[in-house]
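For reference, the structure discussed in these notes is given below.
Every protein chain but one is kept in place in this view of the complex.
Naming follows writing order (A and B), and every chain is counted from residue 1.
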Amino acid sequence: MEFFSPTDLLGSSPILALGLFSLIALLVNAFLKNSAGMVFYVSAVGIFVAIGCSIYTFPMNATAFSDMLLVGGYASFFSVLFLVIALFSMFIAKPYLEREQYHYGEYYVLILLATIGMVMLASSADLITAFLGIEMMSVSFYVLAGYFRGKLSSNESALKYFLLGAFATGFLLYGIALIYGTTGTTNLLRIVTMYPQPFNDPLHIIGWGLILIGFGFKVAAVPFHMWVPDVYEGAPTPVTAFMSTGGKAAAFSVFLMTFSVPMSMRDERLMTVLAVLAAASMLLGNWFGLSQTNLKRMLAYSSIAHAGYMIIGIASATPMGQQGIAFYLVSYALTNLGAFGIIAMMEKENGGNLNYEDYAGLGKRKPALAALLAMFMFSLTGIPPFAGFIGKYYLFASAVQSHMTWLAIFGVITSLFSTYYYLRIIVYMYFKEATNHEEIKLPGLTFATVILCGAGIVLFGIVPSLIFDLMKSIF
Amino acid sequence: MEISPVIEALIKIIVVIFFILLPCVAYLGVQLERKLSAWIQNRVGPNRVGPYGLLQPLADIPKLFFKEDIVPAAANKFVHSLGPLISLTIAFSTFAVMPFGDTLPIVVNGVVHNISLQIANVNIGVLYVLALSSLAVYGITLSGWSSNNKYSLLGGIRSSAQMISYELSLGLSIIGIVMLSNTLQLNDIVKAQSGYYLFGFLPNWNIFVQPIGFITFFVAMFAETNRLPFDLPEAEPELVAGYHTEYTGMKFGMFMLSEFLAMFAAAGMITTLYLGGWQAPYIEYLNLSPFVVSLVQVGAFFTKFALIVVFFMIVRWSMPRFRYDQLMNIGWKVMIPLSLLNIALTGLFILKPIHTWFN
Partner (left out) sequence: MNMYEIIFYFFAFITVASASVVVFSRNIIYAAFSLLFTFFGVAGIYVLLNADFLAITQLLIYVGGILVLLLFGVMLTTNTVNIDIKSGSMNVLAAASVVAALAGLLGGVFWTSDWFVSKQMGELPAQTTSKEIGTALITTHVLPFEIASVILLVAIVGAAMMARREGIKSQIPSSK
């Protein structure tokens, strides 16, 4: 009896590697005393092995487990992205958790398990695997958001995220059920071959609408964004770094993949809905970002706005838009990880040192740190030569290509709003006198990670072809 | 003369309840338990009503009926009355799928009618039993809660925690059997236990094929039925009488009845799943007529059944009660890993049967 083909095992090898190492890490954590550091190394090794597997499968172009998983190309590209994000967020987390005296092995295990969910999402060719991936990722996030068990804000964050997330998952599941009911399959590759016939069925359209709500929640698009500020603010900073980059990237990878099915029709109604969603996210995210005083909250609203920019790429339904999203996710992940890494280093106990004022005079106190943070803010704004600019350029260009020029103009205008609050932090750092002269400790691991992120956004900003060449073979 | 399936099922239900279960409860349950406990504790036991006290149960039942029915003032009246009813209904329902025997050939006007000695031959009998055992929590929890008494509530919550924990190892131990017999139908599971195992004389019962599964199932059944040493829900020194503290009269009687029925259901399930059910070994060498064979098989079922019940009682009167944390530790850290091990071993032996190991 032959149960698995080599493609099955190879295709799922990143998942298998992560699963294996998370189990090893769990056992190490359970049976050795004071093993958090050990768990960290085991998890890091696991991520490296999984990165190796993903890169190895990149040239393959196949499906595994009876068309449940995509292998190679798209899946590998995003898997590597998630794995790097997970690794970087672990690097940020280790010194932070040690400082907060909350250093337990479960943290890394949950990061690994969440990453399994993300890899599943990027490789899912079936709505069932997509749903399971989302669940796996979200359940880990719920727990991680409440990781500081003794802190009220962390508890609030976890509970809010959990309740609203479970609600959103209900919509997603309902949508999947309706699509299954109208097509008789949950497999995206099979559904797409049935088009345009299922689109005559209103149930089918409602199914996609409900799935859109579910994904909209996960990528934090308006009007499903209510949870974002409180959750991002309350969760431990490294967790926020991980959620806002990895979680968003994973949700977008499955959003893009899944909606490439109904968008293959280039249905005007659906395109308009997505465009409105994008416009609303850009507007509200940037608008509320203006009035924030807390950096974590500001980045939460900025994350809503960036979700809006990326939805443009889905709404335009062109290869350019898809490539734009993929590139944007890379640049956004690096930028946000860097920014949250700096916030994690600056933060004091019990959520102190998170406001704009606390960053006053940073340009003199820690010039390197201030320069890096300035770079990240420039990249988020979309100023060349940083990677954020290229990503935005591609997304807006794709909107123009799809005859949605108004959306591109809207995007540019809202970006102008955002310059205010992104550049404000730079003003504080360089043009205000320091009020706080406490010593700032820069843990080597986090600082190195932040430097890597900075180098990444410069590199990809100057030589974007490094990524776009890869993507020619994907899309 | 054709009997419609509905009437046939009704007749079977009446026979099972009034001619099997109720006498069983009265004599195998109440009377035997009292006599046995007396014997174990070196007492005499009931000996006043009738010869050797044999009419004692008949005297007990009217007593229960005529006692005053007290509902505590602060209780939730509706749920308070519903609790015992739920318990009793669920306790009776298990017997719907119990195979008491194979088929009984009855000759009417020269035509042979094969009457199946099982009320309902459900395709997924095993799952049905599991589902019922998980429903049994409700009667206890609801009555414990509705009594509005802290002892009752604690008893109810303890029992649900206990039953939920042990349900896992219960279900997991059965999986081994389902893997071997390839069916969820109880009668087919019994049929799969025919023939002989090893050396050609040991009957092919699951107790010999699945010893680990048998142990975990047996222990889990004790816990599920809330019998000593697992009777924490009604631990007298701590909880007065647990969830039925606030019940009197026939409502209390219903709890008694459902407890005995749960024990009988457990014994019946153990017999069916592990002791070959109605299989009587070596009977094919005796050349009996099919009718007699069928009767012998029913007898075999009840013999095994009664032995298990007696074992249940001996355990009850000779073992001390577990502490609550011990109970949970055994459930989660011993029983579940053991039953998982059993599944793995079963899979291994199915992949490579034992007779192929040495050649």
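Just so it is clear, a residue touches a chain if its C-beta (ideal position, glycine included) is under 8 Å from a C-beta of that chain, and two chains touch if they have at least 3 such contacts.
What you see is a predicted model, and the numbers here were worked out from it, not measured in a lab.
Contact with the undisplayed chain is limited, among B:Gln31, B:Gln118, B:Ser160 or B:Thr245, to B:Ser160.
Only one of the listed residues, B:Ser37, B:Thr89 or B:Ser134, touches the absent chain: B:Ser134. Here the missing chain is touched by one residue of A:Ser140, A:Thr258 or A:Thr446, and it is A:Ser140.
The residue touching the chain not shown here, chosen from A:Leu26, A:Ile85, A:Leu270 or A:Met471, is A:Leu26.
Remark: the omitted chain is touched by one listed residue; of A:Phe65, A:Phe242 or A:Phe389 this is A:Phe65. Touching residues on chain A toward the chain that is not drawn are 3, 12, 19, 26, 64-66, 68-69, 101-102, 104, 106, 109-110, 113-114, 116, 120, 126, 128-129, 132-133, 135-136, 139-140, 142-143, 146-147, 149-152, 155, 201-203, 206, 350. Residues of chain B that touch the chain left out of the display are 74-76, 79, 122-124, 127-128, 130-131, 134-135, 137-138, 141-142, 145-146, 148, 153, 156-157, 160, 164, 167, 184.
Keep this in mind: only the chains that are shown with their structure count from here on.
Averaging Cα coordinates per chain places chain A and chain B 53 Å apart.
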